[in-house]
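Could you have a look at this structure, given as structure tokens, before my questions?
All protein chains of the complex are present and in place, except for one that has been dropped.
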Amino acid sequence: MLDAARIRTDFPLLRQQENKHRIVYLDNAATTQKPQAVLDALANYYRTTNANVHRGAYDLAIRATEAYEAARSRVARFVNAWAPEGVVFTRGTTEAINLVAGSYGRANVRAGDTVVVTAMDHHSNLVPWQILCQEKGATIRMVEITEDGRLDLSDFGRALERRPKLVAFPYVSNALGTINPAAQLARLAHAAGAVVLVDGAQSTPHLRVDVQALDCDFYALSGHKMLGPMGSGALVAKPALLDAMPPYHGGGEMISRVWDDHSTYNQLPHKFEAGTPNVEGAVGLAAAIDYLEGIGLDRIAEHEVALAGAAIEQLSRIEGVTVYGPRDHRAGVVSFTYGDIHPHDIATILDQDGVCIRAGHHCTQPLMRRLNVAATARASFYVYNDRDDVTALTTALAKAGALFGYVPA
Amino acid sequence: MLDAARIRTDFPLLRQQENKHRIVYLDNAATTQKPQAVLDALANYYRTTNANVHRGAYDLAIRATEAYEAARSRVARFVNAWAPEGVVFTRGTTEAINLVAGSYGRANVRAGDTVVVTAMDHHSNLVPWQILCQEKGATIRMVEITEDGRLDLSDFGRALERRPKLVAFPYVSNALGTINPAAQLARLAHAAGAVVLVDGAQSTPHLRVDVQALDCDFYALSGHKMLGPMGSGALVAKPALLDAMPPYHGGGEMISRVWDDHSTYNQLPHKFEAGTPNVEGAVGLAAAIDYLEGIGLDRIAEHEVALAGAAIEQLSRIEGVTVYGPRDHRAGVVSFTYGDIHPHDIATILDQDGVCIRAGHHCTQPLMRRLNVAATARASFYVYNDRDDVTALTTALAKAGALFGYVPA
Amino acid sequence: MDTSRPEPQLSALYQELILDHYRRPRNKGTLEGATHSVALNNPLCGDEIDLQLRLEGDVIKDVRFIGRGCSISQAAASMMTQVVKQRRLADALALADRMSAMMHGDEAAARDRTLGDLRALAGVAKFPVRVKCAMLPWNALKDAVKS
Partner (left out) sequence: MDTSRPEPQLSALYQELILDHYRRPRNKGTLEGATHSVALNNPLCGDEIDLQLRLEGDVIKDVRFIGRGCSISQAAASMMTQVVKQRRLADALALADRMSAMMHGDEAAARDRTLGDLRALAGVAKFPVRVKCAMLPWNALKDAVKS
């Protein structure tokens, strides 16, 4: 286990009080808190380096460009990208996936084609494909899940029989915590002739990721879910694929020559980064990666698995609580319901003790329908959580039980 | 004139040295430096308020949502938007324009239609329309400029005879400093049946903007050019137009109901804000607006006009220097060339004295062709610049003249 | 430093009467012969209500709802159907305004007897994010008669 109490001292927000309680922040799958090191990186950037990138002939602009490109290389190393120019900075996972749908998808998916997604995909890895398929007259094929919240591999196989143009799935489910066998899925999809997009929003913060080992084609991630600033994220892709793709946004920086009625485009990755990029976001994300690697991704994964295990164990002992998702091959996300207490009521009650959890459909409405619930309560863990937080969760939950008459007050 | 020396003390970066000189930052049209108030707003947000917005039932998430929505209202008030829900946060002007081209444009521009742009548009307000027109088989019609760098109004009139679907132009030119008669252009374009997009990247930081008085339909702005964080910006639009537009990015937050193969969409502005937004960016932009309004936009405009006037006056006295753009109705952007000294060489030489200017085509290649230059040197002023900076510019320029043999060393 | 709001009262929020309406909703189901209906959801939390009315002249003769969501939204819907049934539409809409006032902390509204059981929801005012839940059925009512 990590020394979470020590780690918490690095996080200014977690030193605050909430409703007179220490903040027990268990909504890490939504977004994470930021360590002082990341806040310092942002402030330092603005104090010493800020300028627009790539076009300045003065020293400040050169330093800004270097900081920005160093951040790109940092992200590339972190996920073992094919090349730094295969890292395109975006606002987050959602924009990265929309970039692929809007550029690769529009250029390659045709009427009658199939795009495969899964019943556990986040709306951000579903709606862009729905929009694309509607526009093109193509079909969405959603792979079903098993009773215990894993991908149904035989249904995945059946979906591949349609020889889809593209297969998209989450590495880790944000609603169930399931870790999907991403490398195996990518191999099967490639064998069926599909291009593979992995939604890495929940895997990048929590596991050691190697996109080359996964051998996917596109990989999307969000900086704000891994201690980085809001508004940071990336698409990581095979450069040859990016090279062949039409541009996404038009504008400054992504061009080579601009004529009155047409243009030629810049090389990678600039072709996909129109306009002034979020340099601050990139720099902050690089600092977050430094922080995470300082702890070690393997240790982080181990820590979260232990906390999730403890939470599942304690929650399962409460009569009336149902925990969703698989028991193993899972990350630190625990979704549950408690009798007929609506998850929103649970969240409101827990908040009075400073325990922050999410309640709702977690942007996975198709999954909720399959689980036959409208919403769940979800606790998700990170480096600064520990067993005390699990206890705070279950203790506060007992109050909810008492208010709703499940257990004596 | 503003007390720029006082104002500079609010800007940590401007207190640094560059090549042993005080930094004379004259690249404000590219991006601006940030006052301590904005850096504090960012740090405070992360220290006290950070959470994902809109879906949290706990207090922290509510405060984050309130901060984000308060920033939206702040931007709305600043430019007198039609309604707060007519403000869609984007990464900057480029993304805002691409949103309009990708959503409104794709839905409304058809084969044979015309989109009107101007010869002084930034690539970000040109390339998206080129891409759209290529996709749709529509035509770009570029309005010419006059000798002294204004829009040619009679050519604008001729362009409108084609009854374009959309007319796009910059309120203020980033390369020439020209202030276009935006309200008049919008009125003419509307009379011809067009929808009007105003590129406000260079006007929002420097003039008092009232989008309802302009009566445009879409207005794009960048936060980082007005003291706000990198990665912040907005599209401001008439809500009825936004309402009728198809979504832009698919993903979390922009949906209402998600089924396996289709979805219904959320109300404004959420429909256009898929995924986790850059809350930090919005909060920082609001703080920047507070800072700017603390000074007063009218005083800012006056200050810049005075500096640009002084710069033009002093530059014009140097033999061999050519200043581009009009002499009046202009903002604080001064483009020039100096004999056969390439602008890049000028920028390199000035940088040795800590004077930061931009050299290049300023993302306006069609304009450069019309000016018959490959590049210009550009000094652009803001609240923290003063007459000393103008002197620093011309003094350093004399060194360039000496190195290249124009004036005795 | 405590930057959060003062601690509101959980027990004031989750009163017996609210849980009773949540668990034994009144007027739940489909209404035969409805003249007006609307389906509304709260995009922020996913709570849903499908409201059906039978208006005769300007009187709400009958009302039913189907819904899913938290105790607050579902109890509010159940309570609302009780107080608006057999009432004139104008009076029902006036009650919507009273309800809104109460949700925004108006103490006089919270003592208004015409709100009936709904006064039990006064505690929601302390939980801003739940105000939308309590108002969901009332917004549905307004929407339904607008169309």
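Observations on the structure shown:
Every chain is named by a letter (A, B and C) in the order it is written, and numbering of its residues begins at 1.
In the analysis below, contacts are C-beta pairs under 8 Å (C-beta built on N, C-alpha and C of every residue); 3 or more make two chains touch, one makes a residue touch a chain.
Since the structure is predicted, the reported quantities are computational estimates derived from the model, not experimental observations.
By the touch rule given at the top, the unshown chain touches A, B in the complete complex. Here one chain is not drawn; of A:N266, A:Q352 or A:Q365, the residue touching it is A:N266.
In the full complex, the hidden chain is touched by chain B at residues 16-20, 340-345, 348-349, 352, 359-361, 374-375, 399, 403-405.
Hidden from this view is one chain, which touches chain A at 48-49, 54-57, 59-60, 62-63, 255-257, 266-267, 270.
In this text, only the chains that are shown with their structure count from here on.
Chain centres here are Cα means. That of chain B falls 46 Å from that of chain C. Computed centre separation for the pair chain A/chain B is 31 angstrom, with centres defined by C-alpha atoms.
Residue positions of chain A with contacts to 2 or more other chains are 16, 18-19, 344, 348, 359-360.
Residue positions 3-5, 45, 129-130 of chain C each touch two or more of the other chains.
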